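Structure, as structure tokens:
For this view, one protein chain was removed and the others were kept in their places.
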Amino acid sequence: MCLGIPGQIVAITDAARMMALADISGVRREVNVACVIEDDIAALIGAWVLIHVGFAMARIDEDEAAKTLRALHDLGEAQDELDAMAEGRRALEAQP
Amino acid sequence: MKHVTEFRDPVAARAVLSRIAETTEAIGATREKPLHIMEICGGHTHAIFRYGLDKLVHDGIEFIHGPGCPVCVLPMARVDECVEIAERPEVIMTTFGDAMRVPGTRKSLMQAKAAGADIRMVYSPLDALELARRNPGREVVFFGLGFETTTPSTALAIQQAAREGLANFSVFCNHITVPEPIRALLDDPHMVLDGFIGPGHVSMVIGTHAYDFIARDCGKPIVVAGFEPLDLLQALLMVLEQIRDGRAAVENQYARVVPEHGNPASLAAIADVYERRPSFEWRGLGEIDASGLRIRPAYAAFDAEEKFGIGYAAGPRSVPEPEGCACGQVMTGRIKPTACPQFGTGCTPEMPLGALMVSSEGACAAYWQYGGARAAEPA
Partner (left out) sequence: MTAAARPGGLRDTRVTLSHGGGGRAMRDLIETVFAAAFDPPGMEDQARLTDAALAEPGARLALTTDSFVVTPLEFPGGDIGTLAVCGTVNDLAVGGALPRWLSAAFIIEEGTEIALLRRIVASMAAEADRAGIRIVTGDTKVVGRGAADGLFVTTTGVGVIPPGRNLEAALIRPGDVAIVNGVLGDHGATILAARGDLALSSDIRSDCQALGHLMEAAVAAAPDIRAARDATRGGLASALNEMAQAAGMGIEIDEAALPLRPEVVGMCEILGLDPLYLANEGTLVLFVPETQADAALAALRARPEGCGAVAIGRAVADHPGQVRMRTAFGGARIVDMLVGEQLPRIC
């Protein structure tokens, strides 16, 4: 349900109607930004938002994105260590 | 694509997958006695099949595909009513592409269009508003579908129409909510679910507290997840860790998009324009209390049900599901799509009998399209 895709706000097109231009991987579409304005609509330029049916529904929190990625990365490192340990054990066992 | 590509990294997936396998084994789940994890959201169902996640995870995990596809749970009576409105000569019916092929008792919107109704696919309710501005002599109706993610968009469109005095715009409202059917599922004594993956985009609107009852009252873990494959795997791992540790909490894997308390502007727009119906019919699940929204009297001028005297405004009417259709049992996780006697014979994507075969988020269509039915072995 609810296809949503990250896009970056590149211009304000109609401040009164709260409309802005979003760039999604090189495709541009005018979107409504009523749900993500914090104070000044112009401050949205450059912001990453989650777009659903022509509406920016959330600002993407870059810190949280980085945190999630770090957690995934840490899992990977832990896994590499486990793999290395297992590899070492096998090497030891294989010795005559 | 920023915020997308990095969550599709197959190398990072290896570590999560092996951690999932370890945790599943620590819990003691096996192929014969699997853990049943429901992904509530149809978008998650789609992603699971698109990336082949069901075949990548430990075989002690079984995904149960939940009711979170608004097209799949739309009752036939509402499709019939939409067709009825669309067939009026003054009407331009606008809809998301998803709804075009959903069968009604007489016809689908696609068939109604072929028979002469003016039905147009749009990407956004904003496009329907624009059509209304450009066609002042016509009635432009938007087929409002979807859960809390989509509801703010039609609410804002109605508010905009009211500001502009756009009298020829209205919404045929079929918006529904996520928590109520989940409560109904959990109240069902036959239901055996061990945990939930929560809908990410619904939650960006309503926040995560709407699911507190799942953990607190029902003792089941739920983790709100994003839609990229790594998001889903990480959320699954978080659910498994809760099960292993004997915990039940609401957790948020998708914090980059989902704030704890949701989006205040969206919630305000919903509250301004919509109110709860006493109950709403779900295909396969029946009437569920307080699970649907209708347009408030203050915005009655933009309510297609009022304008055309149709639907719940004219008194509820239910249409029985087609003979032999087991969508309800599939949606509640009682049977797999392939166990439905109609699957692949009486019901195919070419000639869908039930809604789960129509939407690409429907479990049956996903099974069919991505070969869950026909190919047990990965390529």
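Chains here go by letter, A and B, matching the order in which they are written, and residues are numbered from 1 within each.
Simple rule for what comes next: contacts are C-beta pairs under 8 Å (C-beta built on N, C-alpha and C of every residue); 3 or more make two chains touch, one makes a residue touch a chain.
Since the model is a prediction, treat every value here as computed from it, not as a measurement.
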Contact partner of the left-out chain, one of B:36, B:88, B:101 or B:244: B:101
Chain not shown: contacting residue from B:18, B:159, B:279 or B:369: B:369
Sites on chain B contacted by the missing partner chain, in the whole complex: 1, 4, 8, 10, 13-14, 42-43, 49-53, 55-56, 69-71, 96-98, 100-101, 120-124, 127, 146, 150, 229, 349-350, 359-361, 368-371, 374-375, 378-379
Positions on chain A where the hidden chain makes contact: 1-3, 5, 24-30, 51-54
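As a working rule, only the chains that are shown with their structure count from here on.
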Inter-chain centre distance, chain A versus chain B - centres from mean C-alpha coordinates, in Å: 22
Chain A to chain B touching residues, read off their complex: 1-6, 8, 17, 24-25, 29-30, 32, 34-37, 48, 50, 52-55, 57-58, 60-62, 64-65, 67-69, 71-73, 75-80
Chain A partner contacts - residues on chain B that touch it in the complex: 1-4, 6-7, 11-12, 14-16, 18-19, 41-43, 68-70, 96, 123-127, 146-147, 149-150, 152-153, 156, 160, 199-202, 204-205, 227, 230-231, 234, 253, 255-259, 263, 265-266, 269, 361
